[in-house]
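All protein chains of the complex are present and in place, except for one that has been dropped.
Letters A, B and C name the chains as they come in the text, with residue numbers starting at 1 for each one.
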């Protein structure tokens, strides 16, 4: 078990959410953020970098948005539900948009295949959490 | 003129947005992010910290969301307009929600008064930019 | 295997570092960042919040510094080794300082115990990576 998961069980407040679902989402967000940052850098290293500009940009936006969504969720105590839900919704769009972009290059670049999978997994985790919020 | 404003005029791409409007929004976001972080810390220093928990949390969420929105806008070239618009919309909600929370304490805490103003200014800048996007 | 770990094996460049060591460090940093953010929020929820101010602040600094160190490492291709090494060194100090602070409250607050462990694990991972860099 990650510290993130163990930690959430010790928080005195409870946002009315299953803490293991919350922990899984935070972990998927962190994994997606790091994966997207590496994918952007891997695209930049390719000979065909000039064809990968849109992919690099969507990787970078997705990385920043996932990292912030993870931070917001890590202090979620139910108070600020409207903001949390909107940030989750934006993050789902960012993940879906980045996955689509990476899927278009997945046959040529293994890093885009891995990144698309991380984005789809994160998109799914965020959608599940959003559905479970009171 | 800030480097942010000068820089945006040199970018080879153009997102179809007035660069001075874009620069003003990024500057308002950065100013709001730092102001919210300091407000959270100032609240934490108050004797009445126990009454300021919701304020601290909305400051922190607003700071993180503004900082990420600034990053996303600083690389905005028109490609990723759907994600940019959603992130701006989420940021408007975060600023408005934090302003409302801080306004409730503005009579007792000068830092909450200053923070509420920064949030309202940022909310307005984001709304204006959102309205100007193609 | 996380996407972060799989992704690093697909990067066309190689920073001259074992990719599994790099992946483990990024994962420890992300886990520590989220854990520290939750610990700060859990401290804020405690009745004794007024006694936990220094702990909250070191949690927040550690969270921000770990998150940035993870980003910098996720695009590490060997080019920028001086900056990477200094950021890792700063991160080791932040983790060690936060661990020390949380250890002082570990008997009273389970979240501080969990957080101290995450910080020590992250400190160790960063030190190991730093030692392995060319």
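Heads up, the rule we're going with is that a contact is a pair of C-beta atoms (placed from the backbone, for glycine too) under 8 Å apart; a residue touches a chain by one contact, two chains touch by 3 or more.
The shown structure was predicted, so the numbers you read here are calculated from the model rather than taken from an experiment.
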Residue of B:67, B:83, B:98 or B:125 in touch with the missing chain, whole complex considered:
B:67
Where B:17, B:39 or B:129 are the choices, the one touching the absent chain is B:39
Those residues of chain C which, in the complete complex, touch the missing chain
54, 57-58, 60-61, 64-65, 67-68, 71-72, 75, 77, 79-80, 82-84, 86-87, 89-90, 93-94, 97
Write the list of chain A residues that the hidden chain touches.
41, 44-45, 47, 49-50, 53, 56-57
Could you list which residues of chain B touch the chain missing from the display?
2-4, 6-8, 10-13, 26-27, 30-35, 37-42, 45-46, 63, 67, 70-71, 74-75, 77, 109-111, 114-115, 117-118, 121
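In this section, only the chains that are shown with their structure count from here on.
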Core chain by centroid distance, with centroids computed from Cα atoms only:
A
Give me the two chains with the most inter-chain contact pairs.
A-C
Can you check whether chain A and chain C touch via the same residue numbers (shared by over half) or via different ones?
same
In angstrom, rounded to a whole number, how far apart do the mean CA points of chain A and chain C lie?
19
Two-or-more-chain contact residues of chain C, please, as numbers and ranges.
41, 45
